[in-house]
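With one protein chain withheld, the remaining protein chains of the complex are depicted in position.
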Amino acid sequence: VPEENRTAPDSPGALPVDRIEAFSDGVFGVALTLLVLDLHVPHGLGSEHAIWDALRGILLSFFDCIINFTFVLTIWINHHYFFHELARGSRVLLWLNGLLLLSVTFLPFPTSMLAEYPNFMAPEAVLSATMLVGCLTWIAMRIYASNRVGLLHRNVSPARHRSVMTRSVVGAGLYAVALVLSFVSANAAMGVQFVTLTMFIAEPEWLCHSAGRGGV
Amino acid sequence: VPEENRTAPDSPGALPVDRIEAFSDGVFGVALTLLVLDLHVPHGLGSEHAIWDALRGILLSFFDCIINFTFVLTIWINHHYFFHELARGSRVLLWLNGLLLLSVTFLPFPTSMLAEYPNFMAPEAVLSATMLVGCLTWIAMRIYASNRVGLLHRNVSPARHRSVMTRSVVGAGLYAVALVLSFVSANAAMGVQFVTLTMFIAEPEWLCHSAGRGGV
Amino acid sequence: VPEENRTAPDSPGALPVDRIEAFSDGVFGVALTLLVLDLHVPHGLGSEHAIWDALRGILLSFFDCIINFTFVLTIWINHHYFFHELARGSRVLLWLNGLLLLSVTFLPFPTSMLAEYPNFMAPEAVLSATMLVGCLTWIAMRIYASNRVGLLHRNVSPARHRSVMTRSVVGAGLYAVALVLSFVSANAAMGVQFVTLTMFIAEPEWLCHSAGRGGV
Partner (left out) sequence: VPEENRTAPDSPGALPVDRIEAFSDGVFGVALTLLVLDLHVPHGLGSEHAIWDALRGILLSFFDCIINFTFVLTIWINHHYFFHELARGSRVLLWLNGLLLLSVTFLPFPTSMLAEYPNFMAPEAVLSATMLVGCLTWIAMRIYASNRVGLLHRNVSPARHRSVMTRSVVGAGLYAVALVLSFVSANAAMGVQFVTLTMFIAEPEWLCHSAGRGGV
């Protein structure tokens, strides 16, 4: 970008969105690849059979990478759509975005706990709590952005905004349910999490009429 | 980029390509450098001779870094060319790109297995399967992009598209052959992989007339 | 960005700011997520109770991640505002920025020391010294940028510049006090650090009249 084209900081509180995106993308990239660091080939195996056995042993860690990848990518895609609707940033938005990124970088921890202790309740509780914090931050960002004049692009329709909001609130509610359930039954909590994640990926028509996208 | 220049999200499904590129580049960067993290200097060596011996011992890991680097860089270069042809992105494209990135972040695992167990068949099978998944995702992205109106730039010629497609299909076929071969002979599978990678790097005239570039 | 739009390097010393930002963001992203790498789930636990106990044990590391995150994010936000005011870069600025990034990447080390030895003076001293180096680099960058013609955007008002400068000098002074205090009382030093960080986050009116932002 040529120097002449850079916006002069006319109002010190108004920030270009692209650097917030670039910074967030760096953090998302690390969160995506963090669990792959834990895939390790065992040393000193002597036969094909032993290697295949070892591979079978780390299959769970591998599935865990995919689950973590799916979670982080879903959040990133919604992040992508949300910031695409923003005309400019602000200091409060930077802190809310920071809180969201914190929950994203924390995600690999509960998902790797889940791979280690799949039938226990504690990992489910931590994962649900992390996603709940993410969803609530998301709702706060949406409310803040729509109430501050000049942050959202003018052509983002209120209908679209409402539909995205609905989804985020439903998502937060479902993760709250999963959090409570995780103290009763790990499998039930996992089921609710699966449904919620699928909802955010699939975007069913009845929930997101008017092409609403967003929410964690 | 000045705020006024940012495209307003006229159609919510149409996304600017640059952020997808930036996000992907972060993931590629980690995948490129992941294996270098495993290069460790042994502690407590007492003589020049002992250090050189230790260096000779990690020579294989070093070659492995270079092999992994070559694989990831080849995919990145093709990613670069493919997204350069895109006018805009979409939700489906983000998920296909995510699947491609997942196979890229997974690559260091089979290549480091290969360095540990060079004469065994299991690492060859996992590496071939990973590259096959990458190639198939690539083909799916190409088919999807060329069938959705508005995703590809108008001046990407059909001849070019066809030639790139040919290469991707040939690549997928060769990795499928390597996958089958890896259960018969590790060396034969490695040979096929070497030929396929070389083909993607060298781009021979008889395969890629009309300057076709792309494919994994 | 189209090729035609790229600024030709008319004066070799004048550099576009965006690449400096992108590069810095990569380093900030790693510094943000570095401590999360240390959150490890203990292996081989047999009961819900044992897992919750283990989680309680790593609670301190988790708080440490949040503290480190807050420090790095505060610096990043100020970095964001400062570079937003720059019209172009220079070689000296690249080195000053490099020194700032070095102190940022070093930050996770004293904060993780702090989590390990919360009641000792050494971690406080190292943390205060790191932040002091950061603040002094920040002041040097501001002085340099305001004295070199063409680096700052023309519409950055002197009042704004002065107010940001005041805050940076006050911050450096407070961290110097914390450094001295850390050899007397760890708790007193921690208190001063807390006040300083809060000041940079909250930006009280009496300190930053005229919307001044910046400083570490």
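A, B and C label the chains in the order they appear, each numbered from 1.
Following the convention adopted for this analysis, a contact is a pair of C-beta atoms (placed from the backbone, for glycine too) under 8 Å apart; a residue touches a chain by one contact, two chains touch by 3 or more.
What you are looking at is a predicted structure, and each value in this text was computed from that prediction instead of being measured.
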Option from C:V41, C:I58 or C:L101 whose C-beta touches the chain left out: C:L101
Of B:E21, B:D64 or B:E124, the one touching the omitted chain in the full complex: B:E21
On chain B, residues whose C-beta touches the chain left out of the figure: 1, 5-7, 14, 16-18, 21-22, 25-26, 28-30, 32-33, 36-37, 39, 41, 43, 45, 48, 51-52, 55, 65-66, 69, 73, 76-77, 80-81, 84-85, 87-88, 153-156, 160, 201, 211, 213
Chain C, residues in touch with the chain not shown (by the definition above): 1-6, 8-10, 12-13, 15-16, 19-20, 22-23, 26-27, 29-31, 34, 37, 91, 94-95, 98, 101-102, 105-106, 108-109, 112-113, 116-117, 120-123, 126
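Note that in this section only the chains that are shown with their structure count from here on.
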Inter-copy rotation, chain A to chain C, in degrees (Cα atoms; steps of 5): 90
Chain whose averaged C-alpha position falls nearest the assembly-wide average: A
Where chain A and chain C are represented by their mean Cα positions, the distance between them in whole Å: 25
Sequence positions of chain C contacting 2 or more other chains: 26, 29
